[in-house]
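And now, chain A:
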Amino acid sequence: MSATLSPAIAGELSIRSLHKEFGGVAAIKDLDLDIRAGEFLCLLGPSGCGKTTLLRMIAGFEEPTAGVIELGSTDLTKMPAHKRPVNTVFQAYALFPHMMVAENVAYGLKQSRTPKKEIGQRVDEALTMVRMREFADRSPGQLSGGQQQRVALARALVNRPKVLLLDEPMSALDRKLREEMQVELKLLQKRLGITFIFVTHDQEEALAMSDRIVVMYDGCIQQIGSAEEVYTRPANSFVAGFIGKQNFVEAVVVSDDGGALRLRSVNNTTILPEPNAAGDPGATGRPVPSVGDTVRVAIRPETLRLRVADGVPSAPNAVRGRIAGVSFLGDVVQYVLLIGEDTEILSRVPRSDAVPLPTDEDVLIEWDGADVAVYCDEG
Partner candidate 1 sequence: MKARKATGTADIRLLAPTILSRELSRRSLFAGTAVVGLLGLAGCGGDRAMASSPAPNGKIENNVNLYSWGDYDPPESISSFTAATGATVQVDSFGSNEELISKLAATRGTSGYDVVVPTGLMIPQMAEHGLLQPLQKELIPNFTNMDPNFTDQVWDPGNKYTICKAWGTTGYVYDTYTITRPMASWQDFLEAAMGEASGRTALLEDPWEVCSIALGAAGEDLNTTDEEKLDACERVLLDNLAPHVRAYFGAASTGMVQGGLALLQSYNGDARQGMLEMDDPEQWKFVYPTPSANLWMDNWAIATGAPHPDAAHALINHMLSPEVAFEQMDYIGYPVGTKGLEERAEEEGVELPELIFPAQDVLDRLTPSEMNEAQQRRVEIFSSAQARSGA
Partner candidate 2 sequence: MTSRFRKFLGDSALSFPTWAYMLFFFALPVALVMWYSFGFKPDQFTTHSMEQLSLGRYREVVSPTFLSVFTATLRISIVGTLACLVIAVPFAYWLAVKVPPGRRGLLLALVLVPFWTNFLVRTLGWQIILSPDGFVSEALQGIGLLGSPLDILYSRAAVQIGVIYNYLPLMILPLFVAMDSAGVQLREASADLGAGKWRTFFQVTLPLATPGVVSGCLLVFIPLTGDYITASVLGGANGTMIGQLVANQFQNAQNWALGSAMAVVLMLFTLAVVVVTALLALVVKAIIRYVGRVELPTGQHAGTDAGTAADLPEGSRVRQAEPAVSGTTTGGPHA
């Protein structure tokens, strides 16, 4: 009990060779992960990627097929869920319908036989913290989704867990409320200093809140990094495609001059990625393509520059195309560009930049070598 009562010393989790199978099908494949004390970590990936399974194994709801989960120096692997110093905010909140809000929040403290007076004090603080103090005597059924979520948060945090697990807690909220809660949650985490592990399939949510993002796919970690790192330096084409909008083009390596690749795309455009820049394969430990290999080239829509075509491009990193569609997305304008007959790419430019170009206009599309990423994988 003293452990859970001690000041919010956040947990440091280390996960080693974790493996989980359901009926012979692997959901988590030999996964290693270190989670730093007090960080806000997002597990991001499409549904079925194993992120929720990983979270449930940390919570203790699923037993790993193999591997170890340690919190600080404590081995959690075989510890039953109710003994772990972690708490969870569930996707559907899972508030106890037969208890008032205050009783819900007090539930965890009662299990640890906290003195009655202290329970009252801490429940009061927790409810005040999530701005639900005046709803203490309501039943969960009388609350809105957002209110229920705050109660669920208070119910978990009141126990001062070393690690707080959040399983897509925002998925039932409308967009505006979700954005408010993201800010609130992030601030709360900063103040409390508790390790947050947040599961989501929503990349914007992950980018907005996380100290680090773990991108998962098919039971494996694809990349671990800050929001900026996974966005600007995706480790592979899956991450590149999953996070943000991306233009993928297939190209062949024409020459390799000491790391300076020269690529030719299917429609004969020459692409020169900048060596040792964002997309440099060697820089992030990815395999380096050799001459003659087919690679996938990724260029973000917002890094493309457009101007009215005044001839055939002479320099590399440029191609001529035609505007097939224009759409306004609030603060940016998105162009759908057609290169040749069937290659479509996206371009996004800030709205204030210039007068939007009309449809059917022939344009010259240019980019910097530094914004080109090259992947050898299949994607």
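Annotations for the structure displayed:
Keep in mind that, in the parts below, a residue touches a chain if its C-beta (ideal position, glycine included) is under 8 Å from a C-beta of that chain, and two chains touch if they have at least 3 such contacts; residues count from 1.
Criterion applied: all candidates are chains of the complex that A comes from, given by their letters.
Quick caveat, the model's predicted, so the values are computed rather than measured.
Here chain A is shown alone, and of the candidates 1 or 2 it touches 2 within this complex.
Every residue of chain A that touches candidate 2 in the complex is listed here, in rising order: 5-8, 59-61, 80-83, 86-88, 90, 92, 94-98, 100, 102-103, 105-108, 110-112, 115-129, 131, 133, 136, 155-156, 159-160, 180, 183-184, 187-188, 191-193.
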